[in-house]
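All remarks here apply to the structure that follows.
A single protein chain has been removed from this complex, and every other one stays in its place.
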Amino acid sequence: MKHGQGGLGGASLLRQVPRVTLLLLFVPVLAGLLGTLAPAFGTGEADWWAAFDSLAAWPGLRRAIALSLASGLVATVLSLAITLLLVASLADTAMFAALRRLLSPLLAIPHAAAALGLAFLIAPSGWIVRALSPWATGWTAPPDVLILNDPWGASLTLGLITKEVPFLLLMTLASLPQTDAARRMAIATSLGYGQVAGFVLCVLPPLYRQLRLPVYAVLAYAMTAVEMAMILGPTLPPTLAVQIIHWMTDPSLAHRGTAAAAALVQLVLVVAALLGWHLAERFARAAVLRAAGSGRRWARADPPLRLFAVAVGFVVAGLLITGLIGLAVWSFAGLWQFPAALPASLNLTTWMKSGPDLARTAGVTAAIALLATGAAAGLVLACLEAEHRFGLTADQRALWLLYLPLIVPQIAFLPGLQRLTLALGAENGVPAVAAVHLVFVLPYVFLSLGPAFRAWDGHFAVAGAALGATPAKVFWRLRLPMLLGPVLTAVAVGVSVSVAQYLPSLLIGGGRVETLTTEAVALSSGGNRRIIGAYGLMQMLLPSLGFAVALAVPRLVFRHRAGMRADLRAGSSGRTAR
Amino acid sequence: MTGGLTLDALVLRLGARVIAQMSVEVAPSAVLTVMGPSGSGKSSLLAAIIGAAPRAFTVSGRVLLGARDVSDAAPHARRIGILFQDDVLFPHLSVGQNLGFGLPPGQSRAQRQTAIDTALERAGMAGFAGRDPATLSGGQRARVALLRALLSRPDALLLDEPFSRLDAELRAQFRAFVFSQTRAHGLPVILVTHDPDDARAAAGRIMDPMGRELALPGG
Partner (left out) sequence: MNRRRFGQLTTGVALAAVFGSKVWAEDWQATLDAAKGQTVYWHAWGGDTKINDFIAYVGAEAEARYGVKIEQVKLASTADAVARVVAEKAAGQTAGGAVDLIWINGENFAAMKQAGLLFGPFAEALPNWRLVDKAGKPAVISDFTIATEGFESPWAMAQLVFEYDQATVPVPPVTLAGLQAWIIANPGRFTYPQPPDYLGVTFLKQVLYGVMQEPEALQQPLDEATYEAAVAPLWAFLDAVHPSLWRAGQAFPANEPALGQLLADAEIGISLSFNPGRASAEIAAGNLQATVRSFVLEGGTIGNASFVAIPFNAAHRAGAMVVADLLLDPAIQARAQDPAVLGFLTVLDQAALDPVAKARFDGLDLGVATLAPAALGRSLLEPHASWTARIAADWVGRYGVAQ
């Protein structure tokens, strides 16, 4: 027996959407990579060698490579360890619930704003030293110690960790339900295992399978982050990614070849690190299995680990939040000399002076975010609906393609994409920037919406069809309204991803499209803390607004629908009690 | 009414294994009861009849409503209603909007509202149109689900253990209400249950999911 599609004209079109969407992710990345590598290989062998010779001649190369690898790997290992420790030892505690509520706002903070806030906090003239001076430290002038931009990349690594832990935490919480964690933990603890040990031995193996791609994305990002490294990273030399940007924007053509060669090196580094990580996974897995076979219970490790987790949770969330408050205070500060903990006066001068600029830039940023996210949400919904209607299953390969733009370093393919858009004569306005943002926004929207969409109770669709509703009517009248919360949350995630983009806006916009993030990073080199504070604050207000809407609108629309509110409370999964 | 519901050599397979098979004709107003332990394929059989069997299953044979062969029709085009164990009221719609979802299109707003109000009144739930389904009692929700199915003017109705979640008293009441309604509409009904009381009340043929005729123990 076949199921006719019952006069659904767009059915064949809908069927193609998943393929088209994957192409939309794949083609720009591939084309960009080729475009970037072209100058490295020049037009002849001489150019090829010249590019790599000039790269090899750069005295900072070894150190920049070491910095990229070290800050990337250390940040990833620590972020993952902290995330797992938080989940393992604090699950079902009040603090974890608080962290969970903070998660969306923390995620919404763009990397640049987080880095700027952190810089205000930890600099020798920053808030932490001010708070302790002079009563505890005796300092009346900022101490001459190297904290920010330290040559070992420690501040950069710290900055990366504060941003990557919330991301990994979110991905972990999304994956946990599929691992049967609660029952596994109950069994492990009833057998006398400590909570953390039980988690590592029984839940982590299946959990990590789900976490693998997000972890790869974190590793690739941490190794190649540009805006965080520009603000917090070393300068003697900078990380390889930042140096590539320096070369890319250097007036002489010769450096463009160097930049392309370096981008290739960067790509190879990331691939090598991913392969190394993959190998390490096997060792780690073997170690976990050995530990499970040893019969040790590690129950006494729980109290100190829990204490440690509480401390780390406070530090990570505290650094981010206090940093943002610092941004806010600076934007209203009058004269604020060291070592005063608070400004002598507060005023609106900064906001009044930069108000028109801020408003216009925020408008452009919002327009790009809404264009990119609107398109992404439409495509993702169409993909998921096609998957549901035609029984397509997203295989591992599709998932890899989805993660491709998150794993291939932006610094490796955006320069090439910039060349291509120019060669195609594309106008480098807001639409072009939004189109490239789509490549980065779409995976996150998919990851955010997919689980809720798939978890939607199929009985509703069957009941709808039995009442004579076409698949289209079921989608528009049942599925979409019932998933209003998750859809808006996914849109908010998309907006926050778009707002945070630096390189795509800078390179594809050709400097003509000013977003809050490009402005904030450009201003960060100038050291005017007041205006940096204002831009940093705006940069995070915009995504926060998105999350506020995602939270408020379903509550308002469904204020008289207890069944929907129960869903919202249960974590907006769209699943009803059965 | 268009006539009875005919299952013509309907066979449901999962791989090579036969899950359910049935060749039977259910006359208008008659009730066929399918009994069997849980996991015996009863619900899958109903899913196959309405065209919503999971993709892993293969379905052969024909489903006819009177002379109309709906075997290849999409679920929404078959005009076969179904009631589940839980009521599956749409939580984002009011009681009235749930009923309106079932109403076929093509009438004025006022006519649709009248149809909804009349149905609620007959079910003893006058004035409930604006209510949030989550605020209803179990019995009320069950009745709304039935009304919704009937308002969609199906040619047959399938009942997938719709009484099992109700307590004993409510259960007899609702059962009586359902059968009085399906008889009034002259609908052929297939009832899936594991409760002999349901089968007794249905007062029709009884089969297991493999299409074998059963007799009620002690009946």
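Quick notes
Think of it as A and B in the order they're written, each chain with its own count starting at 1.
One rule holds in what follows: a contact is a pair of C-beta atoms (placed from the backbone, for glycine too) under 8 Å apart; a residue touches a chain by one contact, two chains touch by 3 or more.
Since the model is a prediction, treat every value here as computed from it, not as a measurement.
Note that the absent chain touches A when the full complex is taken as a whole. Across A:477, A:529 or A:565, the single residue that touches the chain missing here is A:529. The residue touching the chain not shown here, chosen from A:354, A:496 or A:539, is A:354. Within the full complex, the residue among A:142, A:177, A:374 or A:451 touching the omitted chain is A:142.
From the options A:91, A:112 or A:521, the residue with contact to the chain not on display is A:521. By the touch criterion stated above, the residues of chain A touching the omitted chain are 43, 58-60, 63, 124-125, 141-142, 144-146, 148-151, 234-237, 248-253, 256, 334-335, 337-338, 353-354, 357, 418-419, 422-423, 425, 428, 506, 510-512, 514, 519, 521-523, 525-529, 531.
Keep this in mind: only the chains that are shown with their structure count from here on.
The distance from the centre of chain A to the centre of chain B, each centre being the mean of the chain's C-alpha atoms, comes to 48 Å. Interface residues of chain B facing chain A in the complex, by the touch rule stated above, are 47, 50-52, 55, 59-61, 71-77, 79-82, 84, 86, 88-92, 94, 101-102, 104, 132-135, 148-149, 152, 154.
For chain A in complex with chain B, the touching residues are 1-6, 391, 459-460, 462-471, 473-474, 477-478, 481-482, 484, 558, 560-564, 566-567, 576, 578.
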